[in-house]
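What you see is the complex with one protein chain gone and the rest in place.
Chain lettering (A, B and C) follows the sequence in which the chains are written, and residue indices restart at 1 in each chain.
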Amino acid sequence: MSDETPEPAEKAPSEETLGTGATRRRALMLGAAGAAAVVSIRPALAQTNASLLTCEIPVPDPGRAGKYVAADGSVVAPGTSGAFAPAGRPFKGFEVKQALGGGQLPGTTYEQNQAYVNYIRKLQHGTSGFTCFASLQMPRG
Amino acid sequence: MRHAFSVRIGPVGFRIGSDWRAPVAQLETLYADYPKPEIPDFTVRLFAARPWRRFVRPSVTIEGDFVLPDAAPLPLAQGLLAAEMGMNLQMALGQRRFLLLHASAVERDGRALLMAGVSGAGKSTLAALLSARGWRLMGDEFALVDPATGLVHAFPRLVSLKNTAIGVVEAALPNARYGPLMAGTPKGDIRHLVPDAAAVAAMNEPVPPALILFPSYGFEAESRAVPESEVFVRLTQASTNYVAIGERGFDALTRLVKTVPARAIDYPDTESAIAQVEALWAAL
Amino acid sequence: MARAESLRIVHLDAFTAIYHRASGITHLLASPAPEILATLGEAGLSRADLAAKLAAQYDMADFDAAALAERLDELVVSGLVATA
Partner (left out) sequence: MGGVVKGGRLLARALRDPASVTTLDATGWTALLQIARAEQLIGTLAARVQGLKMPPDAARILTDAAASIAQQRIAALWEAEVARRVLKPLGVPVILLKGTAFLAAGLKAGVGRSVGDLDLLVPRERIGDVEAALLAAGWEWVKPDPYDDAYYRRWMHELPPLIHRERDRMIDVHHTILPLTARITPDAQALIADSLPFSPEPGALRTLSPSDMLIHAAAHLFADGDLAGGMRNLWDVHCLIEEFGVAGLTQRAQHHGLWREVARAARLAHELYDTPIPETWRIWDSGDPLYMRRLTARDGWGRRTRPLTRFGFYVRSHWLRMPPAMLARHLWTKWRNQGAVGD
């Protein structure tokens, strides 16, 4: 079936291209298995996927508020050396999705990001943010 | 049908047919200052699903050009609500000319503020309160974005106030006109506020959007910028026709997201919300 | 052999919003999906050529063929990439 419309030269100011020229030798991470990089927008009357992008994961969960997060993701006493202070705000599903794919959580240093991502990976059922995290792991729906 | 009423709200014409006089009489009173369409865009029918239900425990079934299955009938005392729900449903399911955003909108100095959010976030209340402070009410439920121009068109239907918001708005707008108080509806107590004369007089004037807010009620006052991708996703989910209008919807929404700043605001009470809105607007 | 379809593309901070003309579906892509799409192009490439071209263009610290296959399959499932 003929379904290809050639891309016309667009005049809309917001129009951009996937151009690769400017990104030569930039780092590209393929990301972890199961961390989807494509979300399809569904009609609002049947929303599932898109809400994942805005669901929230607090680090750590409110039950352990104030505690620090160690490099391996475990929750430790405040002030433990080598561990990181709690995140200033909960992370959105889409931020976590990106971090799982090799990106970085906003407002974090490299090591802090690793620790938080490890924490999120270890989330257990019943912990705040688990449902959001679990949904992110589901392959498209 | 036995009784009929028609009205044009912003750019959209409606025709409502009813088995009963009462809902039509209420619509005639409340929409008295609105124009009539020549040919309506949408039709809503309010009827008795069984003939005797016109008289015995009369219950109003809602139908129209576009329907959701399993919409429960309402008692006749809530016939006005049935009519409004029917009109909203036609917009939500049938609107194809504009990108329809589930958002309230107000205008000042020729620019629009959009307030999007889930039900209960206070969209209608904030829009009504801002209208009491000199903003022009463009609509409390739907904002219509024209894909061709990017302008926001007004849809100033009756403002639907629920539960505690009724008292708050009545206090702020003591001289406004209101519909009957409908207690115990499926959405709680409901009372409709008639948009003021300025809102109706200017409803044909579209304006460019200048700020998008995502209010949430019940938290300490706070405000943060919302990144483009999140605004985009939130608005696709706040739109009932984004997918149905295809590439025009993509163009309209990406343009909106790229050109208009967006912030999420938390507020503990309406007074604080109004102050935050005015401050953010002043800082634009 | 895989090729990218006809698209409208707008970059939104860390994401790329893509309107796929043939399906009418909007997708939101995170890295590395947009880069894979751009590298494939509408002309298309074999899987081996895609891997080689990506490696030539980008510094790929965690490259492995299985991970690339998974990313590519995801794009195929979404309809954004057609396989021959």
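Everything that follows uses one rule, which is that a residue touches a chain if its C-beta (ideal position, glycine included) is under 8 Å from a C-beta of that chain, and two chains touch if they have at least 3 such contacts.
A quick note: this is a predicted structure, and the numbers were derived from the prediction, not measured.
Interchain touches from the omitted chain, evaluated on the whole complex, reach A, B, C. For the chain missing from the display, the contacting residue among B:Ile39, B:Ala197 or B:Ala282 is B:Ile39, taking the whole complex into account.
Interface with the hidden chain, as seen from subunit C, comprises residues 21-25, 77, 79, 82-83. Residues of subunit B that touch the chain left out of the display are 1, 13, 15, 17, 37-41, 43, 45, 49-50, 53, 65, 96-97, 244-246, 248. Seen from subunit A, the chain kept out of the figure touches residues 1, 3, 40, 42-43, 46, 49, 140-141.
Everything below uses one rule, namely that only the chains that are shown with their structure count from here on.
Contact count check for A-C and A-B (C-beta pairs in contact): higher for A-C. Centre-to-centre, using mean CA coordinates, subunit A is 34 Å away from subunit B. Within subunit A, the positions touching two or more other chains are listed as 14, 41, 53, 94.
Looking at subunit C, residues 8, 10, 14-15, 21, 25-26, 28 sit in touch with two or more other chains.
Interface residues of subunit B, counted against subunit A in their complex, comprise 102, 224, 229-230, 233-234, 236-240, 242-244, 251, 254-255, 258-259. Note for the complex: subunit B touches subunit C at residues 227-229, 232-233, 236, 242-243, 246-247, 250-251, 254, 257-258. Note for the complex: subunit A touches subunit B at residues 12-14, 41-45, 47, 50-51, 53-54, 89, 92, 94.
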